[in-house]
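In this view, the complex is presented without one of its protein chains, the others remaining in place.
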Amino acid sequence: QATLPQAPAPTGTLRIALKDDPDIMDPTLARTYTGRIVFAALCDKLFDIDEKLEIVPQLATSYKWETPTSLLITLRDGVTFHDGEKFDAAAVVYSLNRHMTMQGSFRRGEISDMDTAVVVDPLTVRITLKTPSAAFLSQLTDRAGMIVSPKAAEAAGRDFGLHPVCTGPFSFVERVAQDRIVLQRYPGYWDAGRIHFARVIYRPIPDNNARLANVQTGTVEFAERMEPDDVTTARANPRLAVAQVPQLGYQNITINITNGPRANTPMGRDARVRHAFELALDRATINQVVYQGAYTPTAQAVPPANPYHVASLVPEARNVERARALLREAGVTTPLAVDMIVPNNPDLRQVAEVIQSMVAEAGFNLKLSTMEFASSLQVTTRGEFETYLAGWSGRTDPDGNIWSFLHSRGPQNDGRYNNPEVDRLADAARAETDHDKRLALYTQLWQIAVVQDRARIYLWHATNIVIYSARLAGYRPISDGMIRVQDLRLQ
Amino acid sequence: MTPALAVTGLTVSFATDRGVFRAVDGLSFSVAPGETLAIVGESGCGKSVSSLAIMGLLEGNARVGGDLRLAGQDLLAMTPEARRKLRGADMAMIFQEPMTSLNPAFCAGNQIAEVLALHRGLSRHAAYEEAIRALDQVRIPDARRRAAQYPHQLSGGMRQRVMIAMALACRPKLLIADEPTTALDVTVQAQILELLDELKRETGTAIVLITHDLGVVADHAEQVVVMYAGRAVETAPGEAIFTHPEHPYTIGLLGAAPRLDGPRGRLASIEGTVPDPMHRPPGCGFAPRCPFAVAECTVTDPALTMLAPGHAAACLLAPLEAA
Amino acid sequence: MTALLEAYDLVKHFPVRDAIGRKRGAVHAVDGVSLSVAAGETLAIVGESGCGKSTLGRLLLGLIPPDEGQVRFGGEELTQLSPAALRARRRDMQMIFQDPYASLDPRQTVQDAVAEPLRLHRIVPRAGEIARVASLLTRVGLSPEHARRWPHEFSGGQRQRVAIARALASGPRLILGDEPVSALDVSVQAQVIELLRGLISEMGLAFILISHDLGVVRQIADRVAVMYLGRIVEEGPSEALLAAPRHPYTRALRAAVPGGGRRAAPVSGDVPSPINPPSGCRFHTRCPHVEDICRSVVPPLADGVACHLADRLPPFAAVVDRQPNARLVRLQSRFRPQGDAA
Amino acid sequence: MIGWLLRRLAQIIPTLLILSVMIFGLQQLMPGDPALILAGEERGDPVVLAQIRAELLLDRPIAEQYFVWVSKVVQGDFGFSWRIRMPVSQLILEKLPVTFQLATMAFVIAIVIGVPLGILSAVRRDTPTDWLANAVALAGISTPNFWLGIMMILFFSVNLGWLPPSGYVPLTEDWRASLATTIMPAFVLGSGIAGVLMRHTRAAMMTAMAQDYVRTARAKGMAEGVVVLKHAFRNALIPVVTLGAIEFGRLLAGAVLTEQIFTIPGFGKLIVDAVFNRDYPVVQGVVLATALIFVVLSLVADLLYMAINPRLRQA
Partner (left out) sequence: MNADSPRRRALRRFFQHRLAVLGLVVVVVFILAAVLAPWVAPYDPIQTSWTRLRKPPSAAFLFGTDENGRDVFSRVLWGARASLMAGVVSVLAAMLMGVPLGLLAGLAGKWTDALISRIADAMLSVPFLILAIALAAFLGPALENAMLAIAISAAPVFVRLARGMALEARSADWFEAARALGNPPWRTALLHVLPNIVPPLLVQGTLAIAEAIIAEASLSFLGLGQQPPQPSWGSMLNSAQRFLTQAPWMAIYPGVAIFVVVLAFNVFGDGLRDALDPRSQRR
């Protein structure tokens, strides 16, 4: 019996510098963006997305909408968990139910439309929804679609996150909080041929200068979420490569419209005042001054790369004259004092200063209060703010960027913007699976929420700047910002 | 015989924030080996400054002039390093405050051993053994145990004895004792002075004893220098200063000490205070306080003039009431 | 003569604690002392360092509470008074300390220092303070201009005058001087002694003098109490006591005063530690006459002396001091203010 | 001696009690609902919030929270991190050696720089040497740690490539690598403390140099160097030791910025992240641990006094 010469088991370590320390490594309980980056090597999902943000198979090989509320998913055969357990329909159902029922689950909200998940056969699962949902499938491309080993999860209970067991290319070795998360290659990975490292080490290095220094000196191979300023430095260095990946999220100014007494200001009451404020802004200049032009100015929540981006909706050009006129029309006495809460990152603080100086010309006296994240969260949730310079990391499906923020029942609608028509459109778009119809609904929605009501002032879509060793090949820049370890190799 | 110490025309001036002033002005005396010379005078008259000048221990703002010879060697012509080597070996000093003059961080034995190791080149161990002998010599009972104790564990008298042992450890030619007993109890004071006398006899060390207690002078000194405002106003053999003082200041001083016998009467008190060294009046420095002063005293500054062998006074009127 | 200040059986022990704070014995600073002072009388307390003189002084003025015993001032029991009442009583009893360099607050001008008791006891209105301080300064032989100066600008004798002026300011009935002249050199000491003596008789003050210098005591005191390790060992009129001391310790003190020519030290050794002091007569460790009884039985203070052997001791051989010759006496008399004899 | 130690150790308990009450009080004052943070992007969902609050006892009165916490701590249970679910005791044990190593190295560097400078400037008082020494020391204090840190990384790591720019290797794993990773942050931290030590050493030395026993030492004929180093310095050490203990204690939890720049996983960063994430069990546990070390340090300082100052050895 002839044995085929096997490719030698990969050696080498991939070291990735993260901007911050992930939270708990349990797909059901995890909350942070950074955590998702680690999960990308640790836990496969039912589906993945590609460069064009289209849904592609991963643990599932295909899916079929039997009815608008019934989804049939076919699973990949021969997949095993890191503990050697077999991956099958029962595991999928277990994981989905765990997301739905586990106390403190953060996935429940994402898949709240799900009614039941049942095993059809070992490789087929049927999911029924309570209502039709266009966004549901895309949730399965993220943490909600990660399948954990039922045996390990049962055994560990709530401490599963201390030693997660999934089906990804790498299995968990150890974690030292704030220092490193170490993963090692899982030899039984179903797609092992695309894995070229024996280990991956994630190191949280919050300081941007330090992250850059680390990738410059070669102590890490990859650094994510760098500053636009670093692009020049990296480009000048032949040992480094740079990629600028457009992100799924956005930055905006949230305005308190009806949330408590602080809403009762000209800004809160009168769309013309908000419009004036917006007209005083020059997004391109902000982008240029603070981000070296690396970001994409916008007037909506959906980035251009997304098929639901409304191309016709472009930011209005700066027009201070008109802004003044609008203020006069609204009958406010200038300078109009407006408060803005600013997170305490240095770049956003600079943005705020730029905005402050811009709107001053139109007659706004913008007062900035920088706040650390936890405080600002509480203040804005309680409505103790006038305006808030806030960001959202973004979701693949446009609904993830819209509904929560503009629907009157949206949990992240901090300004309590409330327009029944917008509610109706958001609900309808949510259920609509036809691309063109859905895009039309969103076009209409923006017309009301942004152009007419000026509920929020969208500023830009950020770009994730990643800097990595020029020897590292196979990096696929995808807007979700994840670092997919498949095909990555050192030359 | 060369004197153990010969001081000629010693002047010390200090540069201060108020200007330069002379703390010691033309002081001369000499001490023979085995002899005690006492310097007496009011507080601030320059006793300590003179002794520190001899030792070479004055602070940086002091300027020393005149001629200082230790057993014939010119001290002021030496390099600081050479002078340092003399200190502790050929000339030693004990200070007024036994409490603060010993380093609280080291045990008594080690502080003595240090000198021995330094000047006699003894090993640590040998120096320590020698230190114990030195303590024994200053009549400290149970010297070995005491040597291991720290200054705070010793009484004032003990501490002063440690100081003396330290000073005498290298058999210096000269010992300067700056008010060695002022801080001690009377009964202990007598013991210490007696000890110094004995040691002097044994080792032939010359002693300069600084004090303002005339009783001490009478009992222990062969020679006396009375200082007033930086100058010697009278020098005399120890006895003569009591039987036949010539300077009014000395006379006042003698009368100011309360006595234990004789009639109880008012003390002689020298009214007024020492002149400000920065604004020294012309003439005799003591004139403003002197009950004998005549007009000329405020004009002419008297020089020290010999009145009898070994007895000199700086007073225009001396000898007073020649008898 | 009625007593102004009376103390009965005063005891003050300072606990000596070991590492964990357990009491490991006590400093027997004052151990059963009774005494009294009448108005216009000067009492001296003499003894060697550490024998408890200062502690006794503080007890007498109520600055620290006694462990046992009582202090009556003008018939009033000090230990019973509230802190505020006691503070008010300080107007009548003042204190002068040993070290004139340390007892004046270095950052207070003379004016403020002397005026402080006036303010504390609201003796004169603010406006009158300057005049009052000026008169006090004049009284102690300083000039009113000195009021504007800081203590460090004075010589020791001048400072002690300031301290005396401060003590006099509230018009006390009793002054306690804790070694008021020991830190001064002879000529200044004489000035201050003369000043104190004058003020005491002039103002009819009761004065308690704490001192270790028998010469000074003799100059000022009417009565002397000799302390040794917390106890009074001998007490009596000063002239008589100094001329013929009866207790061996007093004799040693008397003999140790220099000036009488070279002689052997009267006693050997240091004062023992007041922690666990010697049993019986506390002087027995140094006493040249010691007998067995001295080691075990505490001698009571009877007939002015606390010594078992008081009646059997050889008569005191008065050490004769060098006598000033006639010329010297004559010359010295020029230094005494006019019209003054004994 | 042992008794004294016991008594000192007993004092630790009230300190820790006061501290824990303080921490709970401050947490109450602090804005930012931990539940909101834990809820992350689901913070708008009242069900999620209620669930979190119930799980973490956040819906109970503060007194109850405190007593639950204290009764667990007394049993050695510090709870677990709300954010990453790791046991707080594990986090503390993990970071403690790191922090301790860094603090010790920083302290050694501070002593090596600060103390000699302080002595020198006291001895050469009012000379250019003194002025220079002061300028160096104060430069250490006033240079922001992040600036010095980044400059050192740029110079020693990026330009010269001598030292790794960040990360931490435990001493037990590879001591050379460990020193290489900690030397720069230790220097950054040490340079600031060196200034403080220098100023206090200078003051203490000036006092000591004016003492009588220094004159005695000179009268013995000791060389000036010996007088200064043996006689004066030993006595000047006392205030410096007190201060050293405080500064060392501050290093434990206060090295955040430096830890951040050099990515050293120590107490400082742990606590700051915990504060920002309102991860209260971690905050409480770590503060308690630092306080414990802090009081132990003052104990050590007191023991050092005794070594230096024989007067304190009895009673």
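A few points about this structure:
Going by the order they are written in, the chains are A, B, C and D; count residues from 1 in each one.
Basically, contacts are C-beta pairs under 8 Å (C-beta built on N, C-alpha and C of every residue); 3 or more make two chains touch, one makes a residue touch a chain.
The model shown is predicted, which means the values in this text are computed figures rather than measured ones.
Which of A:159, A:191, A:229 or A:329 touches the hidden chain is settled by the complete complex: it is A:229. In the complete complex, the hidden chain is touched by one of C:39, C:63, C:81 or C:290, namely C:63. Touching the missing chain, out of A:116, A:237 or A:285, is residue A:285.
Among D:110, D:251 or D:295, the one in contact with the hidden chain is D:295.
Contact residues of chain D toward the unshown chain are 11, 14-16, 18-19, 22-23, 26-27, 29-32, 126, 131, 134-135, 138-139, 141-144, 146-147, 150-151, 154, 195-196, 199-200, 203, 242, 246, 249-250, 253-254, 256-257, 271-272, 275, 283, 287, 290-291, 294-295, 298.
Within chain C, the residues in touch with the undisplayed chain are 58, 61, 63, 84, 87-88, 90-91, 94-95, 97-99, 102-109, 116-117, 120-121, 148-154, 163, 166, 170.
Listed for chain A, the residues touching the missing chain in the whole complex are 208-209, 227, 229, 233, 285, 288-290, 342, 344, 346-347, 349-350, 352-354, 356-357, 367-372, 375.
Everything below uses one rule, namely that only the chains that are shown with their structure count from here on.
Taking the mean of C-alpha positions as each chain's centre, the chain lying farthest from the centre of chain B is A. Computed centre separation for the pair chain C/chain D is 53 angstrom, with centres defined by C-alpha atoms.
Centre to centre, using the average C-alpha position, chain B and chain C are separated by 30 Å. If you average the CA atoms of chain A and of chain D, the two centres end up 38 Å from each other.
Multi-chain contact residues, meaning those touching two or more other chains, do not occur anywhere in chain D.
Multi-chain contact residues of chain C, defined as those touching 2 or more other chains: none present.
On the side of chain D, the complex with chain A involves touching residues 31-34, 36-45, 48, 51-52, 55, 81, 83-86, 91, 94, 146, 150, 153-154, 157-158, 161, 164-168, 260-263, 265, 269-270, 273, 276-278. Against chain D, the residues of chain B that register as touching in their complex are 55, 57, 84-89, 92-93, 95, 97, 100-107, 114-115, 118-119, 150, 152, 163, 166-167. For chain B in complex with chain C, the residues that touch the partner chain are 42-44, 155-158, 184-191, 193-194, 197, 212-216, 218-220, 242-245, 248, 251-271, 273-274, 291-292, 320-321, 323.
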